[in-house]
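For this depiction, one protein chain was excluded, whereas all remaining protein chains were kept in their positions.
All chains are identified by letter, namely A and B, in their written order; residue positions are counted from 1 within each chain.
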Amino acid sequence: MKSHTEYLTLNVPGRMEFLNITSRVEEAVRSSGVQEGIVLVNAMHITASVFINDDESGLHADYKEWLERLAPFDASPQRYRHNRTGEDNADAHMKRQVMGREVVVAITKGALDFGPWEQIFYGEFDGNRPKRVLIKVIGE
Amino acid sequence: MKSHTEYLTLNVPGRMEFLNITSRVEEAVRSSGVQEGIVLVNAMHITASVFINDDESGLHADYKEWLERLAPFDASPQRYRHNRTGEDNADAHMKRQVMGREVVVAITKGALDFGPWEQIFYGEFDGNRPKRVLIKVIGE
Partner (left out) sequence: MKSHTEYLTLNVPGRMEFLNITSRVEEAVRSSGVQEGIVLVNAMHITASVFINDDESGLHADYKEWLERLAPFDASPQRYRHNRTGEDNADAHMKRQVMGREVVVAITKGALDFGPWEQIFYGEFDGNRPKRVLIKVIGE
């Protein structure tokens, strides 16, 4: 069994943003030499997500509005107990649970085995500082 | 390490429906010959889910009502920017994030290592056309 590990560092300006990291994952899969296996891609921070969806700016704006409605940003210590600790990001911990921490993608014949519109995104919900994404390839 | 790849094609009548695909995944695991490992099962389309829950029709009706409340269908271009592109399925991209893209299931002694009520479902949120599910088995 082969394995290969990479870390991306991303610094997103603004609180909430989605970055397409598909090509970075494809490079890691190529570097691994794995032909058949899986790749795990996960946020290493608990106010961020890795998810698979469409690279369409209208949809991304819809996601932001929708997530804001499900879990509104509120820095005050009234709405969220977590924000009594000096943090202001309780909402980001919730948004991340809706969008997920990680994806696992099949590798077939050396490539990501994707449907027609699947793209991998880093989802930031508490930005303006460097954060890391882990890529782990295993297979043969 | 052994690996085995299969694709299911599903054509669900209606916009939203849940199909039990557990036996199809069990067949793929048997075909693979893997005794110890994992199986990844994922939707290859971004308006669909694969998830694990109960095969109970009342619960499925509850899920539909609940998802419709969290992310209502609205084909008009007013509510969702994504629907200004000619699409009408922005809500389906949200429902899919709540229910998830994929599951990873342990294989122990050649079988899905499941608790008492776990069943694997394909969740369709924008149906009436053929879509694919990927099954990737790795292990030994």
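Throughout what follows, a residue touches a chain if its C-beta (ideal position, glycine included) is under 8 Å from a C-beta of that chain, and two chains touch if they have at least 3 such contacts.
Model, not experiment: these values are computed from the prediction.
Among A:V34, A:A71, A:A106 or A:I120, only A:A71 touches the chain that is left out of the view.
Touch with the hidden chain on the side of chain A covers residues 1, 3, 5, 38, 40, 42-46, 70-71, 80-85, 90, 93-94, 96-98, 100-102, 104, 132, 134, 136, 138. Interface with the hidden chain, as seen from chain B, comprises residues 1, 36-38, 51-54, 56-59, 61-63, 66, 70, 98-100, 103-106, 108, 113-118, 138-140.
Throughout what follows, only the chains that are shown with their structure count from here on.
Each chain gets one centre point, the mean of its Cα atoms, and the points for chain A and chain B are 20 Å apart.
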